[in-house]
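The excerpt is restricted to a subset of chains, each kept in its original location.
For clarity, chains are labelled A and B in written order, and residue numbers in each chain start from 1.
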Amino acid sequence: MCEQSVKALLEGVKNGNVSIADALQKMKALPFEDIDFAKIDHHRSLRQGYPEVIYGESKTPEQITCITQKLLEKGNNILITRANKEAYDAVVRLFPEALYNAMGRTITLYKEHLIKPQSYIAIVAAGTSDMYVVEEAYETALILGNEVKKVVDVGVAGIHRLFAHLELIQNAKVVIVIAGMEGALASVIGGLVDKPVIAVPTSVGYGASFGGVAALLSMLNSCASGVSVVNIDNGFGAAYNASIINHL
Amino acid sequence: MCEQSVKALLEGVKNGNVSIADALQKMKALPFEDIDFAKIDHHRSLRQGYPEVIYGESKTPEQITCITQKLLEKGNNILITRANKEAYDAVVRLFPEALYNAMGRTITLYKEHLIKPQSYIAIVAAGTSDMYVVEEAYETALILGNEVKKVVDVGVAGIHRLFAHLELIQNAKVVIVIAGMEGALASVIGGLVDKPVIAVPTSVGYGASFGGVAALLSMLNSCASGVSVVNIDNGFGAAYNASIINHL
C-alpha cells in the first residue's frame, strides 16, 4: 500500500473534503494493494544502472507517483513512458529533478551514474510526424546507458537526404528505424548497413494505413535480411532491444 | 453461338465419342449463348489498333478459341490474359500466328499495324519473382501500341542497382513499378521521378505478406505524391493505364 496516498486521503476524509465512500473507492484503485512484494522482478538488476520502468498509459497521476515513490527506495533510475503532462506535474512536485520529454511523453529520474559503451545507437526516422516515437526511443536508450545519434526526416521519397547521413548510420552498432505510412525506410536502410536493424512502425498516416498496420506489414516483409520488428509505436521496446545489443 | 464448337460437338455425337447428355451440357457452357451482340463495347475502338482483350482465367480452351474466332472477325488485334498452356495450344492450332508469353501467361494475335508514340513506358520490378506480372504488363503495353523498356531485379534492399538505371527510368513518359513483399520500390521511385507512377503490388511473398496485401497497403500509403495503385498482380491494368497516358 502506498502510505503517502492513503495519508492524503484520510486527511481529506477528516476535514470533510472527501466522502468516506469516495475514499474507499480511491483506496481500492491504488496499485499493489494486495500484492506480496516477493513478486518484484530480479533479473532486471543484472547490470549496474538498470532503470525501473513504469508504463504510464491509463494510470492516474496518483498511481504513478505512488509507484515511483516505492521504486525510488531501491535507488534505481526511473523511466515512465506514455506519461501525460498531468502525470509529470504530479511527479515533479514530489521529485523536482524529474525531467519531462513532452513529445516522447516520458518522465525520467536519474539517481545512478551510468557507464556507457563506446559504441552508439542510431535512431533514424522517416518524417517529423514520427518524432513522438523517436523521442520515446531516445529517452529509453539514454536511461539504459547508451550514446544515441538521431537522424530524422529522411523518408524514402527524398532518398538523397538519407545518403547525406549514411556514414553516421553505418557506423552505429545497432540501428533503430522509425517510420509510418508505408514504412519503406526499414528496407532501404536494411540494404545499406550490415548491423542489426530494429524497425518500429508508427501509427502516422490515415486511410489505408490502418493505424500503423501498413507500415508493420511492410517491415515484416522487408526484402532486406537484417531487419526485425517491434509493435506499432513501440519506441521503448526498440530502444530496449537496441540497448541489449549495444551492451553485448 | 459459336458455330465451330457446336459443329465439333455434333460430329462427336454422330460418331459416338460424345454422349448426348455431355453434348447438351457443353453447349450450355459455351459463351454468349443467349446474348444479343448489341451488347458489344463500342468505346474501345476509338483509337486505331486498339486490341480486343479476353480475360482467360477460368475459361476453358474451348471457350477461349470460340471467343477469339468471333472477335477476329472484326479484324482487331487480340490479347488474351491469364491464359495457360492448354489455352495456347488450342488457339495456336487454329491461328498459327498466335504468340505465347509463358511467364506472363498472355496470348497475342497481331492483325493490325500499330503506330506507336515517340515516348516510352518504363516497367521497373523489384525481383525476379515478380516477372510474371512484368511480362503481363509488357505484352499488354506492346499490343496497345507502346515502346516499353524493362528494368528488373532492382529491389530497395540493394538500392545502388536501382541508381544504375535511373536515367532510363526518369526519361520515360510514365513508369510502372512492380513489387511484392513490402513494395517499397514504388515510394523510392516516386521520389526520384516527376512522371506518373503506376504501382502494381504482387502476391510474391509469404506469411504476413498476405498474398500481396502488405505491398498493396505500402503502395497506397506511399509518402511519394505521384503514385497511384492498381489491384494485386494486375499487370494488365497498369499497362492499360500507362498506355492511355503514353498516348495523351
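Operating definition for what follows: contacts are C-beta pairs under 8 Å (C-beta built on N, C-alpha and C of every residue); 3 or more make two chains touch, one makes a residue touch a chain.
Predicted model only: the values in this text are computed from it and were never measured.
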Report task. Could you tell me how many identical protein chains the full complex contains, when just 2 are shown? Result -> 8
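In this section, only the chains that are shown with their structure count from here on.
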Query - Inter-centroid spacing, subunit B versus subunit A (mean Cα positions, whole Å) - result: 49
Report summary line: As the complex stands, subunit B meets subunit A at residues 126-127, 155-159, 181-184, 186-188, 190-192, 205, 207-210, 213-215, 217-225
